[in-house]
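One structure is given below, represented as structure tokens, and several questions about it will come after.
Here the complex is missing one protein chain, while the rest keep their positions.
Each chain gets a letter, A, B, C and D, in the order it is written, and its residues are counted from 1.
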Amino acid sequence: MIGTRSRARRAAGTGTPLVVVPPAVLAVLFLLLPTLALVVRVPWSDLGRIYRDQQVWPALRLSLESSLEATAASLVFGVPLAWLLARFRFPGMAVARAIVTIPLVLPPVIGGVALFDAFGRAGIVGGEFRSVFGFDLPFTYPAIVVAQTFVAMPFLVVTVEGAFRIADRGVEEAAATLGASRTRIFLRVTLPLVAPAIVAGAVLCWARALGEFGATLLFGGNSPEVTQTLPTLVLTVFADQPADAPALGLPLIAVALVVLGLLRDRWLRPVAAS
Amino acid sequence: MIGTRSRARRAAGTGTPLVVVPPAVLAVLFLLLPTLALVVRVPWSDLGRIYRDQQVWPALRLSLESSLEATAASLVFGVPLAWLLARFRFPGMAVARAIVTIPLVLPPVIGGVALFDAFGRAGIVGGEFRSVFGFDLPFTYPAIVVAQTFVAMPFLVVTVEGAFRIADRGVEEAAATLGASRTRIFLRVTLPLVAPAIVAGAVLCWARALGEFGATLLFGGNSPEVTQTLPTLVLTVFADQPADAPALGLPLIAVALVVLGLLRDRWLRPVAAS
Amino acid sequence: GCGSDSDDAGSSPSATTTGKPTGSITVFAAASLTEAFGTIKKQVEAEYPGTTVNLQLGASSDLATQITQGKPADVFASASTKNMTSVTDAKDADKPRNFVSNTLEIATPPKNPATITTLADLAKPGVKVAVCDAAVPCGAVAKTVLANAKLTVKPAASLQDVKSTLAVVESGEADAGLVYVTDVRAAGSKVHGVEIADDVNASTTYPIATLTHAKNKPLAKAFVQYVLSAPGQQVLRSDGFSAP
Amino acid sequence: MTLRVDGHVRRGGFELRVDVAADPGEVVAVLGPNGAGKSTLLRVVAGLQPLDGGTVRVGSTVVDDIAGGVYLPPQRRRIGVVFQDHRLFAHLRVVDNVAFGPRSRGVGRSAARSTATDWLARLSLDELGRRYPRQLSGGQAQRVALARALACDPAVLLLDEPLAALDVQTRAEVQGELREHLGAFAGPTLLVTHDPIEALLLATRIVVLERGGVVQQGTPAEITGRPLTPYVARLVGMNLYEGTASAGVVAITGGGSLVAPAAPDGAVLAALRPSAITVHGAAPGPASARNRWRATVAALAPLGDRVRVTTVGELAATVDVTAAAVAELGLAPGREVWLSAKATDVSAYPAPSR
Partner (left out) sequence: MTLRVDGHVRRGGFELRVDVAADPGEVVAVLGPNGAGKSTLLRVVAGLQPLDGGTVRVGSTVVDDIAGGVYLPPQRRRIGVVFQDHRLFAHLRVVDNVAFGPRSRGVGRSAARSTATDWLARLSLDELGRRYPRQLSGGQAQRVALARALACDPAVLLLDEPLAALDVQTRAEVQGELREHLGAFAGPTLLVTHDPIEALLLATRIVVLERGGVVQQGTPAEITGRPLTPYVARLVGMNLYEGTASAGVVAITGGGSLVAPAAPDGAVLAALRPSAITVHGAAPGPASARNRWRATVAALAPLGDRVRVTTVGELAATVDVTAAAVAELGLAPGREVWLSAKATDVSAYPAPSR
């Protein structure tokens, strides 16, 4: 009893401002309702049939694999890019920054078209791609990963860039005086400092890749068991058997609950908080 | 001369770690190439005809309007939600947080299905919606805004929540001792503190809304001049005149360059940096 | 002339005393009808001065869903009876009538890089084939055709409607696509057509109907009538459609 | 309005358990080693750290009483706080930082600004009004934080090492300013400091915290005269010895003894001022100084116009001598010397029971 009351009193004074409650509650309802409706509308008794008939499991596996690979690629390439954008100064940096974040606003379908123009058979580096890798990129599994990375990486970059900007440079200076090389400062001081932002950015990026639809459809080709991801499958099912479509959301909702529920609280807690 | 050298020396010691350069350069190339290819492939001489024939201007206007409205709605409702998620503690908060961020991983097409299930004619609150607002939501302009908000708001929420978490509570305590009410602390201390994250989150949210395609297509219906946004128009054009499609990316690229190029450097610089 | 049986005369600006259709309608039509209905639209508008016909083209299945979800429209022309049935089952369309049918043809890029000459060539390894998604009419027909020919083809891409399928071929990203003969004809020199033998080819039937909640029933009926009429049928035939 | 904190609170593995009061107009200096709980005590009074048990009262108002279900948040306590880490608002100019309190309490924009400007002037910060906190040096920032707390017209004032980052000159000026303000201030003040001189200058009473509890409190004279712990002795610059007294002689725990006629029998503490000890080059004859002992010089340090000599031996002592004495006796680390002290200079009093 006392324990609970005392805990409630902890935040008193700087606790919840009432002004945030009504909009926050509305936001919860708004975001919750469609998901709830989807779950309500799932034809539970038909679930077995649907999952058997429709190519759900291969599509889910493909979605998870490709989105994780796209996230990994985004981390490997996007975090260094974010660092440069945040810290490196040269004239025209603002333009460079805008250019690399264009995929953010490019509608995914145009993204797909753009990927064709770049890496397709007739794309500007399509011939080079073929001679290096020995195959044409479009309509292959790598094409999905490329499409998802193209669309999702900017989300990671923007999130992490902001963190690099506000990260305390003081500790980096301290590390420099302790003899740490720039690379070591980056890996051992700056990265841990912005770890919460990297996790948040990776979650956004992964979510964007998992839900990616337009570019994947076009550039990947939506071929069952090869390039058909869950989002593209949904479109097919929705066209064919609209009543079955809600059932396809379930695995993703489950994944989301597990990933966001477990991971967020553990990893998004910043080390610096008291 | 000396001035430039001296400026280059400023960051020495904590300057660019070489390890970030190769992946960052690859990332730039990867993100830049498709956009570049798109621009190269634009049939410049036909531009006038394309923009006249295709419903580009109404679609662009609709896209800009709806994405800005969705961003505004996300700010009004999402920032308070982010605050609650970051600060308010009760058992099951992690689950609540996962639930409201589900739209993040829900493929937009399923999002569209879910919106039907919730707000559609036969949706679980469809009747209530009709009796309150006097019309059915699907395939109307408000439907686009709703779809974009549903899909894009979580991006804002996740970004801003992270910032609320790491924001320095010390200054909030100081404000409380100075007599500031919780609301005043929220508005005058906490919000300015996380302003860079709010701007970053709003940009992500806006970009996501501007590019939104799956849910808009389904729930909005892609009706020219009413619910056809640029991304859904692209699909139509791509099916009809694939060669014209790259041209439709231009206005968005221009908008992106202007918004991201101008706004970012000014607003993403955090007040706390030295 | 047609008598007005619109449900609500007050909300229907077209319900004039003369009975001559006026105002505007929205026609939902399968993507494969893009060119033919484009022409018919102009002819109807010329026939009834002052009227406007808005065409919305897409995969028949998508259009069917939109109609059952309450998107306002006046006429639905589907590329398969299946999608029309889902609309009539929902009591959203009046009695449909079949107006044309359509068969498939192979489309390749103009230079035919994979040298496709028969349907069987599609099964050759390394040939990238684009088809419509099995959920849309042209995809269903493609399935039947391949089954008739006892061919196992693993398509590289299954796209959302026939026009996207054609677009992928046009851009050269696919070596061949299974599309309607009408699409090959409409694409002109942008693709090269390879005919499919009649004994394995299959067709789909196109029904058309006015919609229950049409705002402008008179013009809707006039449009359907025109499609079924000789001038309308002539437009469709010249685009490659067959009799239903 | 008397301030009184009587309660306890846990913070991680640390527990603060105190009963501290401050009368209106009284300045209570809170001293103690790092981690003793000084900042925690101030947080409790400010309402930032609710008690786990006990009460906080301001005048007749109970502002925190978990058993009684009372808890006033910081906003409603009118308690001005200057934090150890200043906590200025990075996004506001200095003048708006100072105006923040009045604004929060409903004062109009221009009135609040002019109050702020006044306070900035009083603390000689006029020129910095339009700067942002990041453009201030550490000391300037701390002074602005002080101005911000004072501009709120608080009922109780809490200062957590307010002058720690100030240079001597500024510190002396601000100390003077602070003395003035604290003198005119009707409410009670708690002042955390590590600087004993600051405590002596500004405080009317001193509370010493160690390990979460009060180990000694009283007027500066009481504290300096009778330090009860080694920390306090060091703080006030006294030599302190623990021992057992019997018939005017204190047997020091650890060896040696001191003559102290007035010592009460039993466990005592014996305190001796550094300046009351005399250094001799050789064994002094039987003079008036009844305490004599051998020691070895460990370190010498100039201290204003005197020199502080640290000695080790049976009775380790710090001794203040003149520079002349150093030269005359050839004092240097390692030098063997004799120390003497008059019995009347040894202040012996009962040791606190622990």
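Simple rule for what comes next: contacts are C-beta pairs under 8 Å (C-beta built on N, C-alpha and C of every residue); 3 or more make two chains touch, one makes a residue touch a chain.
If you're wondering where the values come from, they're calculated on a predicted model, not measured in any experiment.
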Of D:L200, D:V249 or D:A267, which one is in contact with the hidden chain? D:L200
I'm checking contacts with the chain that's been left out. Which of D:V94, D:A147 or D:L235 qualifies? D:L235
Which candidate, D:R4, D:R78, D:R103 or D:R171, sits in contact with the chain we can't see? D:R171
Which one, A:V56, A:V113, A:A176 or A:L252, makes contact with the chain that was left out? A:A176
Given D:T224, D:N239, D:S257 or D:T311, the residue that touches the chain left out of view is D:T224
Which residues does subunit D use to touch the chain missing from this display? 12, 31-36, 39, 84-85, 135, 137-140, 161, 164-172, 176, 179, 194-197, 200-201, 220-221, 224, 230-231, 234-237, 273, 275, 299, 301-305
What residue numbers in subunit A mark contact with the hidden partner chain? 168, 170-171, 173-182, 184, 188-189, 192-193, 195, 271-274
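One rule holds for everything that comes next: only the chains that are shown with their structure count from here on.
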Per the C-alpha means, the centres of subunit A and subunit B lie apart by a whole-Å value of 13
Residues within subunit C bordering two or more other chains: 164, 171
At least two partner chains per residue is the criterion; list those residues in subunit D. 47-48, 73-75
